[in-house]
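The complex appears here minus one protein chain, its other protein chains still in place.
Chain IDs A, B, C and D follow the sequence of writing; residue 1 opens each chain.
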Amino acid sequence: MLAYVIRRVLQSIFVLLMVGLVAFSMFRFVGDPVENLLGQERTQADIERVRDQLGLNDPFAVQYVKFLGNALQGNLGVSYRQGRPVSEIIAERAPATLELAGVSALFAVLFGVGLGVFTAIRRDGFMANFIMTTSLIGVSLPTFLIGILLIYIFAVELGWLPSFGRGETVKIGWWSTGFLTESGLKAIILPAITLGLYQMTLIMRLVRSEMLEVLRTDYIKFARARGLSTRAINFGHALKNTLVPVITVTGLQIGSIIAFAIITETVFQWPGVGLLFINAIQFVDIPVMAAYLMLISVMFVLINLIVDLLYFVIDPRLSADASTRGH
Amino acid sequence: ETLRWARAGDSLTLDPHSQNEGPTHALSQQIYEPLISPDMEAKPIPALATEWMVKEGNANVWVFKLREGVKFHGGEDFTAEDVVFSFNRAKMESSDMKELLVTIKEVRAVDDYTVEMETEGPNPILPNNLTNLFIMDKGWAEANDVTKPAEFDDGEETYAVRNANGTGAFMLESREPDTKTVLKANPDYWGKGQFPLEVTEIIYTPIQNAATRVAALLSGEVDLIQDVPVQDLDRVAGADGLKVGNAPQNRTIFFGINSGDADLENDNVEGKNPFADVRVRKAMNMAIDRDAIKQVVMRGQSAPTGVIMPPFVNGWTSELDAYPKADIEAAKALMMEAGYGDGFEVTMHCPNDRYINDEAICQAAVGMMGKIGITANLVAQTKANHFPLISGKKTDFYLLGWGVPTFDSEYVFNFLVHSTTDDRGSWNGSRFSNPEVDAMIQSLGSEVDLEKRNETIAKIWQVVQDEQIYLPIHNQVLNWGMKSNIDFPVQPEDQPHFKFMKFN
Amino acid sequence: MTTPLLSVRDLVIEFPTRHGPLTAVDGVSFDLAAGEVLGVVGESGAGKSLTGSAIIGLLDPPGHIASGEIYLKGERIDNLRAEDMRAIRGRRIGMVFQDPLTSLNPLYTIADQLIETIRTHLRLSEREARQRAIGLLDDVGIPAASRRIDDYPHQFSGGMRQRVVIALALAAEPELVIADEPTTALDVSVQAQIIDVLKEQCTQHGASVILITHDMGVIAETADRVAVMYSGRIAEIGPVREIIQNAKHPYTSGLMGSIPTLAQEEDRLVQIPGSMPRLSDIPPGCPFNPRCDKVFDKCRVQRPALIPVENRQVACWLYEEATTNEVAT
Amino acid sequence: MEAVSNFLASDLFYRFRKSPVAVIAFIVTALLVLSALFAPWIAPQNPFDPGSLNLMNGFSQPGVPNQFTGETFMLGTDDQGRDVFSTILYGLRISLFVGFSAVMFAMVLGSVLGLIAGYTGGRTDTIIMRIADIQLTFPAILVALLIFGIAKGITPPSYRNEVAIWVLILAIGLSDWVQFARVVRGATLVERNKEYVQAAKLIGRKPMAIMLKHILPNTLGPVLVIATISLALAIIAEATLSFLGVGAPPTQPSLGTLIRIGQGFLFSGEYWILLYPAVTLLALALSVNLLGDWLRDALNPKLK
Partner (left out) sequence: MSKTSTPAETPLLQVSNLTRIFDVSKPWLNRVVEREPKQFLRAVDNVSFEIRKGETLALVGESGSGKSTVAKMLVGLLDPSEGTILFDGQPMIMNSSERMMELRKRFQMIFQSPYASLNPRWKVADIIAEPMIVLGVEKDSAKIEARVDDLLGLVGLSAADGSKFPHEFSGGQRQRIAIARALSSSPEFIVCDEPTSALDVSVQAQILNLMRDLQDQLGLTYLFISHDLSVVRHMANRIGVLYLGALVEIADSKELFKAPQHPYTRMLLDAVPDLEMTGRQRKEVEGEIPNPINPPSGCTFHPRCPFANDRCKREVPLWTQTRTGVAACHGVEEGRIPSAEMA
């Protein structure tokens, strides 16, 4: 298992380097930051001076190496837009995104697994079929539209929930949380649903099909033949075995939850890193964009690592031959 | 009372000299004060200066009398020292305000409450340039090591980016950039009694997405929003407890056309530039149905115009402002005459996140061009991609908006009409270049005889109009949505000054 | 006559399909006495497993019992409510499946699975259940049972796993054990061990056994009686020894002849031409008639019922005269 | 002919007929695809020809004559005076084209890589699957945003509109190939150990021939299922991208662009600009999803 973790970490480092390279080379095309930095009264000389200051006149390789070197020391540069260290901005914004992603993921997993199990057990029931069909509506409309519709219904027409922002937040150390205030809790409902809906549907359908598959296995049949109760079979035996493949997908999905937060955060003016990224794109704030992409990759890699380690917890077969996985 | 205020973008920094940009100034205006401040009609009124005049006997020197007894939020006294310090700071390399002060050679304190500014030559409109030039406390700046505006390669956040110590009616309570900024009323404000000062707390939240912003107002989560999408005005105005205020804005929207190059890169005509022919430009001008754009695209919220300056500007006349009625037949005839009866194809560039309904205006224009045979391929993109094309002279047909902070035509000419040189014509995407006109423009800077100066301005405008260098569309109208109990006029520069706000 | 432990009467199992129902098991009847071992042989698809699954009430939908009755000690069990049937499964009827690799849940230890089964059926504390589990493992021949009980299935070899499966099936001392091809997935040298354990354990616990297999050799060594199935029907049923040495039904004798043996050396094996018909086109009359070398007209039109011949029953018109009278009723 | 009658007699078709959901989904999909194909003949207006539009028709209500021009539009018009009905048909065309092409691209790329990875194994496999991992690290919309950025940087501005659609296809396709690669690789790993592959190796068949002639046809089932569901996803992805401003050009709007434009009119009462395109998109994505769902179940031998 140790070897496995080491291998994953090495791979992750490789992935991060690649992401860094890809991200970095792409940003050169996103636009020219200098134009945005200077007001409309700037002169050509200003442009040259700033290009120089930002190192934009250096050869590409030099820029990348500099960037990597700094990134390794935890220095992600200074945001062009805000004039503040990117690491600080990210640290300030990350809690909002992480809380949103966390609640969405929780929502997606709880409802996804719950409904998945329900629709699998009641395979041919009316309710199950109804849920299966309607759940597809959630994935048949773009996220931004769902968000706007939710705002329209629940904020504008009904006035039940706030339409934007995080509500009141409380600082715990450097972490600002919205979980401790009523307005914070209310504010997270709509964005979390918007963001988690797609993943919920996906998890639900996956759980259902895996569960149906597992319910057909010999050991379930044997468990029935031993006279175990339906409960014990469905939840003790089938569900646990269903979880093994579900965990992978859920892991990947949590990663994309964080990425898709870009859209939800824009719609709900949720002050997280996704919104930061969108602003950064508009402003060609290269250090912020690079940092964001690296952050996403780190999260992804981390989540995947956790997912892989979860396997060891759930599936005893793996500790025996960890080596054969991942190949 | 607490005011919850939202607009599309946040201030980029609290450092008053780092960014010369609308939303940034809008926030700074509440905390810091300039010597001369625009009021809610954008007219200059005394702020930290009580009087100003050209020094007797020396046309090159302006004298400012400062307000006495003013204190910064930190309790420090406001004196001439602070003004000198602030101006010098704003003139530094890393300042974004320096272009407005290029003509100033020296700023000196005569006594504690008198300041003199010496310019290169006579500068009759200097005070107009100072309305966004905020005064910092010298002692505070030195103590916090913010004696110069932040450089991009510093790698660290300077203190002034997120802290502020001004003389304004509101003091900074807390700030989370892009999220929320809270201001409290300044209990020791010098203007007590002069201004309503009914707002005790301002909670400012940027909300980028237009629909969300409107939703926040409709659901009562905010009290005032700037940038109400034109299509939602009726809904806001019709909603219980809400109203819309509007005012003409200091910004003209127009199309630029590359008439200067010998051949165009973005067209399908080989070897020559169809835009070089003034008849083509005239035809294009005639093809544009400004009234339809106003009626449909802008929902009535625009002032169609025939010139690329808003009415506040020195040099504006109603004759210039008049625009032709759309006349497709006449335009087609002109095209035919110019030898483009079969039309041609060209790329049109357009921002999609800068001006009110910018993309829709371009789309409508594409249709109108289509009617006279010009096939315009529309490329709409974010401002970060759009503007470099213009200043890089890489686009031949583009949409641009221009505001005139100095309220003087010279500003327009310098940037849009003068040929491109090191210090002028940087936004002249039309490539129009005429040495005589250039000479006239240069003369404006030092002409003290206002009458003569205005004549020159009129002459230049005549050339601009005759040559049809640009295709003006309209002047934007500002719309603010707010609670109906708020008594607050819309400011033409889109800058709310909350000390003027009243509730009823 | 004492009531048999198990009595299957005219069991019909159907699968609904787009072309109407398919009859996979058609009128199977047999009795099983307490302590008896009944072997069920037949080719793949003959309906052996379905019969076994039907008895324990585990037919996979959409398969279902279309008609017929199943009695356990005289009590009808084929129409019980799901919950009542569950109480019988494991407690009164145990089952062993073919593949020990897949019969055990890989995510739980042997102890978990045994204790869960025991406590479902018997009122025992966790500790007592564990004690009993270790005892069961000991009985089925797992060395160092008390240590190995906390292992996971994958830590056992195939043969050991099948022993665990047997222990699980016997955990609540059922009266009847159905073993569906319990040795097919195992190595030759282990097969015999498993059959021995199964038989020994069932005898010890006094359980009757239905042993489903297509290996005649296993039946020969283990069963008291054998039922030969063909196309969802019983072709012949009777004492093992007699059927092997002197099969009456042409199918049975063909089957016996086609098995290569160690003892005698034949140049060619007896060959039954063709193959078992698909469920969708079972010929009218005797299902074996197209392959039968003794076929006559009646076989093609009328289906033979089981006819008692000596001390066994044969479903073949060849033996009709012998018992005409009894059959007529 | 024989193939058709075979299909009509097949279990697949039988199960299809027996599933009302599948039949309805199929009819809706077919209708939408056909109306997109024949849009130029069905649509009363060519909304992609700006010169033919009359701006004054803007914001006409469905079925109500326009106050200035007196023209009537069945589903109303948008802010440019475009007939919403025609625009939906044309937009559907773009959406379907982008969706189909993106899925085709992802399918071909993913299948080829998956086939090679699964069949060759070893180092090649490791490299391909690591690339897939990296790809997964970049969630779809990020990939698309970045590719869009690049394309913008390297294509001359005047060709942007022409390439915009292809860039969309590339962007969506690139973010989608991994699942094809994984599924094909998985299936290949299973198939390559099957004895029919060994029989082909035995007679000296070249790896390429074995991969293409023997293995590939046997992996098509799951690929087809993924392709269907990806199609719905790709159409939605295109819509999402257009919200972020990187979709189809506004003068040739896709369904997604229409929705992006229409959402701005949600509060102002011009519901039809949003509603009809959104309903069309919903109908399309939903029925394609349902078809994919049904196909997945129908092709899964274990799920009968």
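Some notes on this structure:
The rule is short, and it goes like this: a contact is a pair of C-beta atoms (placed from the backbone, for glycine too) under 8 Å apart; a residue touches a chain by one contact, two chains touch by 3 or more.
Only a predicted model underlies this, so the values are computations on that prediction, with no experimental measurement involved.
The hidden chain, counted over the whole complex, makes contact with A, C, D. For the options C:255, C:282, C:299 or C:314, the residue in contact with the chain missing from this view is C:255. Considering the complete assembly, subunit C touches the hidden chain via residues 43-44, 157-160, 187-193, 195-196, 214-218, 220-221, 241, 244-245, 254-255, 257-263, 265-266, 268-273, 275-276. Residue positions on subunit D in contact with the hidden chain: 194-196, 198-206, 214, 217-218, in rising order. Along subunit A, the points of touch with the absent chain fall at residues 2-4, 6-7, 322-323, 327.
Criterion: only the chains that are shown with their structure count from here on.
Centroid to centroid, with C-alpha atoms defining each point, subunit A and subunit D lie 24 Å apart. As a whole-number value, the distance joining the C-alpha centres of subunit B and subunit D reads 44 Å.
Separation between the centroids of subunit B and subunit C, computed from CA atoms only, is 90 Å. The set of subunit A residues that touch two or more partner chains comprises 30, 148, 152, 156, 216, 266, 278, 281. The residues of subunit A lying in touch with subunit D in their complex are 11, 14-15, 18-19, 22-23, 26-30, 132-133, 136-137, 139-145, 148, 152, 156, 205, 209, 212-213, 216, 252, 255-256, 258-260, 262-263, 266, 278, 281, 293, 296-297, 300-301, 327. Touching subunit D in their complex are the following residues of subunit B: 210-211, 214-215, 218, 229, 231-232, 234-235, 265-266, 289, 292-293, 295-297, 347, 349, 352-353, 359-360, 363-364, 366-371, 375-382, 385, 389, 394-395. Those residues of subunit A whose C-beta lies close enough to touch subunit B in the complex are 30-33, 35-45, 49-50, 53-55, 75, 77-78, 80-85, 88-89, 92, 148, 151-152, 155-156, 159, 162-166, 266-269, 271, 275-276, 278-279, 281-284.
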